[in-house]
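These notes concern the structure reproduced below.
Only a part of the assembly is drawn; its chains keep their places, and the rest are absent.
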Amino acid sequence: MAKVRVGVAGYGTIGQRLADGVAMQGDMELVGIADLAPTLAIRALRENGMVGANNVKYNLYLVGGADKAKFDALDIPVAGSFEDLCGKVDIMLDSSPGGVGAKNKELYEKMGVKAIFQGGEKNSVADVFFHGYANYEKGLGQKYLKLTSCNTTGLIRTVDCLDRAVGVEKVAITIIRRVADPGDYHRGLTNALQIDKAPSHQAVDLMTIMPHVEATGILVHTPVTHGHIITVLASGKDGKKITREQALEAFRAHPRIRTVTIDEGFLGNASLFKYARDLGNRRGDMYEIGLWEDSIVESGDDIMYAINIPQESVTIPETMDAIRAAMEMQPTREAGTAETNKYLRIGRFK
Amino acid sequence: MAKVRVGVAGYGTIGQRLADGVAMQGDMELVGIADLAPTLAIRALRENGMVGANNVKYNLYLVGGADKAKFDALDIPVAGSFEDLCGKVDIMLDSSPGGVGAKNKELYEKMGVKAIFQGGEKNSVADVFFHGYANYEKGLGQKYLKLTSCNTTGLIRTVDCLDRAVGVEKVAITIIRRVADPGDYHRGLTNALQIDKAPSHQAVDLMTIMPHVEATGILVHTPVTHGHIITVLASGKDGKKITREQALEAFRAHPRIRTVTIDEGFLGNASLFKYARDLGNRRGDMYEIGLWEDSIVESGDDIMYAINIPQESVTIPETMDAIRAAMEMQPTREAGTAETNKYLRIGRFK
């Protein structure tokens, strides 16, 4: 069977990882990446002879407005225009800066290619707001999908997991958000916590994906770069108690949830970041969210727990799922996510 | 009526503020402070001619092991020994480093003086675990009281406030803890969030003070210095719904809760720290906790909200309450806290 041909628009923090993710899928071909300027990410690729993950060659296409002379001056090979790239793919992964994706969609429509947008775009850009585990089937054969944002993606992994195991009716979350990625200089916060108006968009988004769950929450920004931490209080369906044991069992069985403990040495988000580097993972990334077993406590009949969201890489698996759904490569949630997990080597630690 | 004579053991972050607090009470006399070494706090006092808040002279006594020669070399006047101080007071406020208070208690017992310990000591050091608003009457005439810690003090203000207004049965909290005070070099955290084993001690402590409420929670340390933020999810008694309006009305009426909004410019803990400095408050302190009106959301029948805890100064008012209870200066919670509020000018912004 022919490999599905995939392009990536925007080679930033997410785009780099999407390209790597596609390069690792045995049933997909990374046709190329598109960007505007010779950023550090592009320069690093050039230093590596344009070779990325899995020893795959990454062909670079230029989006409109790019100055080719700047690439030539740096001896960075250019394979063509953004339109050229769109002409060669079945589906585009759009990780352009927020708002640009909606503009790119005009080209996708004109060229007849499907597309998957990241969380920064408005929901209206897509036919389906997608999560690999929570609503895979809704994405089947669809043209335009939008992924949940990093926090929502990880959060839903756990709520969907609990919901399938024991039934969930309501969640209240507190998001302790990291403000920047390692290497970011365009945003930051210094010695300050910042609060957003409640409810947080992540709670609202969860309800869009899982309409049978009532969700609300508060978000607080913190001046760190390595992983959001979210506390979740989940109430069982019809007032049914969720026990610590039930929750633990369900979480431990989920391929994209890594249950960890403080005693092992996972003291916080920085420990998980370090661990992913020590694993030798490309870019020091982790696809799984961390969930602290020591954080799981019962609050009356409700269950409370804390998770860690590796913001740079957490949406990559669900985006691969989205390709499989949109291109109808696998017919079910189970088959789609299993294929993604296999190629990304997710769950090998179980 | 004679003023109650008060001493302060330990002139650190809390002790300085306790001394200032006592100096501001019209019905108390600050007999003296005791410390071990010529710290920056003592040097600052010396630079001011040993004059502190309210133009009160702070007499310095030395605890055992102190090297008087060091004070002499710096021309810092010494009024006597710790034992001398204990002989002149009715009650001691003990803000020594954790564990030292328990040892000091032997002297208090021998000298027949009452004492109030801060949150760092074990509960067993005291007869009563005290909070001015939640259990003032329990402290009446008692010999040894222990204050709740900074987070617990602020948290209980709101839970007790809600409980008296509408009834509270259960709370689940997420504490976003600052790791250091401004000026701290002996502890810290750099670009990392750190999680503690759940449940947090603050939830457990709340249940000790308010035994009819079930509480649990998760605590995450963050690398900032200006104020903890806590999110609280409170469930009404007997399953009764708590509305946003009820909560808001109750919080607005509480003298030690300052309700603020993001639109006014209170973007986070640093805004409140700045505001206290701009008020010209001594040391840039604030006695009230902040509560964001924009954070109050309903979660089904439960209510969720976020508060800011000014960790350096929040326990001062409740410690003044504790003096009033222990010395039976006022017979009721209402009278005791009102007197404290008057002298500390709390609630003038209402």
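As written, the chains take the letters A and B, and residue 1 is the first residue of each chain.
Here, a residue touches a chain if its C-beta (ideal position, glycine included) is under 8 Å from a C-beta of that chain, and two chains touch if they have at least 3 such contacts.
Note that this is a predicted model, so its numbers are computed, not measured.
Sequence-identical chains make up the whole complex; the displayed set comprises 2, and the total in this structure is 4 copies.
Going forward, only the chains that are shown with their structure count from here on.
Between chain A and chain B the centroid-to-centroid distance comes to 43 Å (mean Cα coordinates, whole Å).
Chain contact summary for the complex, chain A toward chain B: residues 170, 172, 174, 176, 178, 191-199, 214, 216-218, 220-227, 229, 231, 233, 235, 262, 267-270, 292, 294-300, 302, 304-306.
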